[in-house]
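For this view, one protein chain was removed and the others were kept in their places.
For subunit A:
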Amino acid sequence: MGGSSPCASCKLLRRRCAKDCIFAPYFPSDDPHKFAIVHKVFGASNVSKMLQDLPVHQRADAVSSLVYEANARVRDPVYGCVGAISYLQDQVSQLQMQLAVAQTEILCIQMQQESPLQTQIPQDDKSFLLASTSNLDNISQYLNFASSGNVIQDPALKRESLWT
């Protein structure tokens, strides 16, 4: 008899693991937690439908992203991944602002070096710098509800590798 071990999904669902089990390539039996958390958040049948709708070569990445989202949701049941998105967007905005200020400072220094007799530009006059943060227009539409300041900030989500 050559029956192979059922995958983690079929073990959890207590069913026979078919040869063409859609979960088996992505949920090996040695990592039961991976499927457990995805099942808890999305449900096995939803995951199955999602995978069936994808070409085979994209399913591994889809599973990885689902696991990531499920972990985020378990860690933060209120905001899930949205907490990380909001935090990262805020960090990027702040850095872009700092970068604009620094670039203006360079211009000021260069102008002073070239024409030391000219009136110095006030260092506090930075209102014209705010027009430089246009790169995030395409995602700002998503974040209306996360701007209240109550979004939890889980440092683990900010820098962790997406694919473990």
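Methods note: a contact is a pair of C-beta atoms (placed from the backbone, for glycine too) under 8 Å apart; a residue touches a chain by one contact, two chains touch by 3 or more; residues count from 1.
In this text, contacts and distances are computed from a predicted model.
Asks: Per UniProt, what's the omitted chain called: "LOB domain-containing protein 24-like isoform X2", "Chloride conductance regulatory protein ICln", "Vacuolar cation/proton exchanger" or "Mediator of RNA polymerase II transcription subunit 18"?
Replies: When "LOB domain-containing protein 24-like isoform X2", "Chloride conductance regulatory protein ICln", "Vacuolar cation/proton exchanger" or "Mediator of RNA polymerase II transcription subunit 18" are compared with UniProt, the left-out chain turns out to be "LOB domain-containing protein 24-like isoform X2".
Asks: To test your reading of the contact rule: which positions on subunit A touch the chain that is missing from view?
Replies: Within subunit A, the residues that touch the unshown chain are 40-43, 45-46, 50, 53-54, 58, 60-62, 65-66, 68-69, 73, 77-85, 88-89, 91-92, 95-96, 98-99, 102-103, 105-106, 109-110, 112-113, 135-136, 139, 142, 145-146, 150, 157-163.
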